[in-house]
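All protein chains of the complex are present and in place, except for one that has been dropped.
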Amino acid sequence: MELGLQVDESRSPYTVLSVKGEVDVYSAPRLREKLVELVSEGHRQIVADLEGVDFLDSTGLGVLVGGLKRLRSHDGDLTLVCTQPRILKVFEITGLTSVFKISTSVDEATRGS
Amino acid sequence: MELGLQVDESRSPYTVLSVKGEVDVYSAPRLREKLVELVSEGHRQIVADLEGVDFLDSTGLGVLVGGLKRLRSHDGDLTLVCTQPRILKVFEITGLTSVFKISTSVDEATRGS
Amino acid sequence: MDRSLELTVPSRPEYIGVVRLVVSSLATARRAIADERIDDLKLAVSEACTNAIEANNAAGAGAPVVVTCWEAPERIEVRVSDSGGGFDPEVLPAHPPVTDPERLNFERGLGIPLIRSLVDDVRFESSSNGTSVCMTLFGAPEGSDETSEIVRVVISEQD
Partner (left out) sequence: MDRSLELTVPSRPEYIGVVRLVVSSLATARRAIADERIDDLKLAVSEACTNAIEANNAAGAGAPVVVTCWEAPERIEVRVSDSGGGFDPEVLPAHPPVTDPERLNFERGLGIPLIRSLVDDVRFESSSNGTSVCMTLFGAPEGSDETSEIVRVVISEQD
């Protein structure tokens, strides 16, 4: 039930935010706050690792879109790590696969491009 | 949701019945049938391994009491393997810890006595 | 109490698992009581549902079982209601002592004793129109006994 949020700063310039649990209208505000906090602390290349996410709803999608917008406006970017079909499906249905960079692993996402 | 029932006959003269899942009024009939079947097939020293049981209610207790009675009437016995506090608690509250032999492992239960 | 949840299920054994899930996930999510007490609550509610389903089916009218949960910071209350023929919880037959070989002839009758010892308070309201079993688990004052785990949970949440 609890949303797990863990920050790994060891992959500079990338900051990895691992999200665990269910992201819905109840827990999404905590994800939003964390993203806002990271951006205001100066993090610009954020990788959101969604491999531990069991559930993601439209509120969660909205928070990720908001995070991407915020980062882009600071010349940063938000990359997602996601290989779970049931989570990818939510991005596909909503067309957001064309909005986000989606990687298959944190290694890939932090390899630079 | 499914009750898992697995029979191991490799520890003669003991027959180990591993029970997995939730034992309640819905699933207990299958446990009862399995015990009846084992006794009618000639098994006499049955070890019911409850380590995989997540939930056990009074119906489950009743089935175990019925199994013990059936085995005793055939000069057999029913030993339970259980170390989980929450399952042991149910035997304790109902006084059934004094009715059953309760072992801490299948090895202990099948070592002979 | 300020929040209640109500679940109505058909009087069939296969739905009791759903009731357990609802009650335990509610108690866990709301951190109303300690984990160990959640197992107590699950078992007590499950026993009450088993009896309610049996009572409804004996009455034959196909009535559902209604489970209502109220929660407050140091307390969770669950009521299980049926529309069966009712009973008198004070005059249930006793079992032979466990030392008596006769004990093995009794496979039933453990539900109500279990409920009584698992919850902090139980009230039976029974008439010929049906039965409600109201079970309450409290969070005890700090440090007094095992139920005081609720206090520790609350405190650790505030860290």
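Every chain is named by a letter (A, B and C) in the order it is written, and numbering of its residues begins at 1.
By definition in this document, contacts are C-beta pairs under 8 Å (C-beta built on N, C-alpha and C of every residue); 3 or more make two chains touch, one makes a residue touch a chain.
Worth saying up front: this structure is predicted, and the values here are computed from it rather than measured.
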{"item": "Given C:E6, C:E36 or C:D100, the one touching the chain that is not displayed", "value": "C:E6"}
{"item": "Given C:L26, C:I76 or C:C134, the one touching the chain that is not displayed", "value": "C:L26"}
{"item": "Missing-chain contacts mapped onto subunit A", "value": "1, 22, 24-26, 55, 57-59, 61-63, 65-66, 68-69, 72, 86, 89-90, 93-96, 98-99"}
{"item": "For subunit C, the residues touching the chain missing from this view", "value": "3-10, 12, 14-15, 17-18, 21-22, 25-26, 29-30"}
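One rule holds for everything that comes next: only the chains that are shown with their structure count from here on.
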{"item": "Nearest-to-centre chain - CA centroid comparison", "value": "C"}
{"item": "Distance between chain centroids, defined by C-alpha means - subunit B, subunit C (Å)", "value": "25"}
{"item": "Inter-centroid spacing, subunit C versus subunit A (mean Cα positions, whole Å)", "value": "41"}
{"item": "Set of subunit B residues in contact with two or more other chains", "value": "none"}
